[in-house]
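Read through the structure below, which is laid out as structure tokens, and then see the notes.
All protein chains but one are shown in place.
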């Protein structure tokens, strides 16, 4: 077994690139650490949200505002996008054919954009029912936590577009590959955070 | 304050000028304050103009850009961090002197308006923590840590330039607030609901929020960078328990940054949402709760205390060992103590608000947790004493700071234990006793550590030693000035004087505030002496040159290379066989500077404008947000995004230094070394010390 092949299970950097492996090892590890720091931000916002559940100040609460169906559709969009990104990672590792990789990435991007669009539509509906952040502490906490996740997804989509551009310009060189590797971590991370949002905010709110 | 937003200027109008108020209401007090405030603003503008003129005059703009601002070299970035720290230190010390003088004459009045005094203590605290202490320790770790672990750069050199850019942007924002006032009066901790727009609608709090946010983002990135570097880039053989202690403290500090900074990011972001978009996190109405802010703030604030102090502990460890000519006593215990402090620092945040009405049991638990931190800290102190025990102690400038630290710090520890007892804290919370306590920890702890570190590593960075006489005078003035300025504050606190008081009405306070005022002047003199020390050192640099690179008979790897080190640090990455790697090499008799068998090409990161760009756009975004200039926020935000995406497309990210070039440079240095006369420690502080110590193997008296 080639020792380099075990370093990045999801990444095919080629065999003769000892140094590239080392450098990307650092990059990916650093990105994990960054995710850890980001996770604390989400954790604190979750905690803030939970402490402010009671702070509806007479305004609309979860029961009036949340729709499980819509949250479920969003969950599905994001879960499937995580799966398609997984397929893209596999294509990156095992396929030399760039088209398959790009295909999976485009599908992922569309699912991500679909998620954002659906979420924006949800917020729009909440707004029209009086669920605006200035109404209560509870709604403030909701609109800090959930849209922050949405912003992350937006940022990830922009990054994905940028990486598709890099593939077009530079082909699949090491910086592009490590970029995809890190974006994959972010994408799955956002999936996990969303699971938290779905279970704590939506399921917890309606149940 | 103009509440209708102009489309270009936002809320910015004439009233932002520091003398506007005095023009409208020309009372004596307003005029005096306007002169002080405008003087400060003028200093900022003048300083900028002089710097610009000097650069133009000496035709150095290009040099500044290509050698410094765009350099990814951790050594240069470290130096730039320290320059920011020193400039901000000067400002914040002057502010402190004004505050002490105000209280010295503050019986029934004083010469500063309450509003001005409020801005002074807020900027003083904000600057000292975020724009003096943080850049100072970041700068020193940046410079020293990669050299100590035997690597050529940090893991993410470009991110390092971005960290620098963000800190510079935050510092610039605080400086600009002198010209376009006001700054916040909410203290460095910015407690709502005082800082909510209902109580404080002006631009002051917004300045504070964005300056602090920029600094926090910078520190988060720095923490990630340092931690990954120490995890991944150690030289072969540099195992965990061979790391120099300073690197251990740097690691713990970076981990604290990674976990401790996000709570502050969240706190300031939520406060900004409250202020800008009418959210209700910390407002009194509509379900908000300001206690959430206080918990978030101190979930950052307490780890922050140890972010500040741990690197100083590391520096002192190096100093005690180096200047006692002795191995560090209890290395393992010191590492364990450092780790213990880092972990415990997350468990004590509640002791910042014992008086907010929790149950006695909760208070008592947090009080005891706080005392528990005293155990590893006490162990460290005794380890340092035992390091000196049976050594040969040389009283150089770093050592004077270190001794001042050890004697004064334990007194701060004593008062810390007193404050940690909730029932006692109820008597002295938010009084000057508290102010005296944390200055007692941070001045001898952090600041002495940083100044000692500067004296220790300056010859490494610039190739000549700092002048000793003025250095000593500065150190003594710091120690004496600190005692005079802050010991009276303990007494005032016990007498019940609240912190942040612009004036007082109890004549019994007066003798104490007077002594403290004189102490502040002594500290100002110490600052002056630091400046003189630098001036004299630069003037006499030829006398104090240390091309040998090892002026103190150092123990860790940074002393094994030339002073200043080549940009790639090590011609060949060293192999490590034990603790105190360089001392081991010197003692082994194999020669302090072995000639490597062969050299290889070295790949270094290429220059990048990312730091400068992000720093600039970050500043403009923060400025635009402060004054409601939305077009500026959008433009700067867009530019940031474009820069980040464009960076992804660049591929020219490294450049190569050929093996032949490395060989040539190393040879030149080795030849110069051969021409130097090795000196014993008796000649350490004379100009005979060229940075080549006589080794004990050659029978030299150490």
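Here the chain labels run A and B in written order, and each chain numbers its own residues starting at 1.
The rule is simple: a residue touches a chain if its C-beta (ideal position, glycine included) is under 8 Å from a C-beta of that chain, and two chains touch if they have at least 3 such contacts.
In this section, contacts and distances are computed from a predicted model.
Missing chain, UniProt name from the options "NADH-quinone oxidoreductase subunit D", "Cytochrome ubiquinol oxidase subunit II", "ABC transporter ATP-binding protein" or "Fe-S cluster assembly protein SufB": "Cytochrome ubiquinol oxidase subunit II". Contacts of the undisplayed chain with visible chains (whole complex): B. In the complete complex, the residue from B:277, B:360, B:538 or B:646 that touches the missing chain is B:360.
Touching the chain that is not shown, out of B:15, B:197 or B:430: B:430 (per the contact rule at the top). Touching the missing chain, out of B:124, B:302 or B:394, is residue B:394. Only one of B:78, B:187, B:244 or B:693 touches the absent chain when the whole complex is considered: B:187.
Here one chain is not drawn; of B:74, B:545, B:666 or B:681, the residue touching it is B:681. With the whole complex as reference, residues 113-115, 118, 185-187, 191-194, 199, 284-285, 290-291, 324-331, 333, 353, 355-357, 359-361, 363-364, 367-368, 371-372, 374-375, 378-379, 381-383, 385-386, 388-395, 403, 406-407, 410-411, 413-414, 417-418, 420-424, 426-427, 429-431, 495-496, 498-506, 681-682, 696, 702 of subunit B touch the missing chain.
In this section, only the chains that are shown with their structure count from here on.
Distance between subunit A and subunit B, defined via averaged C-alpha coordinates, is recorded as 35 Å. Only residues 25-26, 29-30, 33-34, 36-38, 40-41, 44-45, 48, 51-52, 54-57, 59, 133-138, 140-141, 143-144, 158, 162-163, 165-166, 169-170, 173, 175, 179 of subunit A touch subunit B when the two sit together in their complex.
The part of subunit B that touches subunit A in the complex is made up of residues 155-156, 220, 223-225, 227-228, 231-233, 258-259, 261-263, 265-266, 269-270, 273-274, 277-281, 283, 285-289, 292, 296, 299, 641, 645, 648-649, 651, 653.
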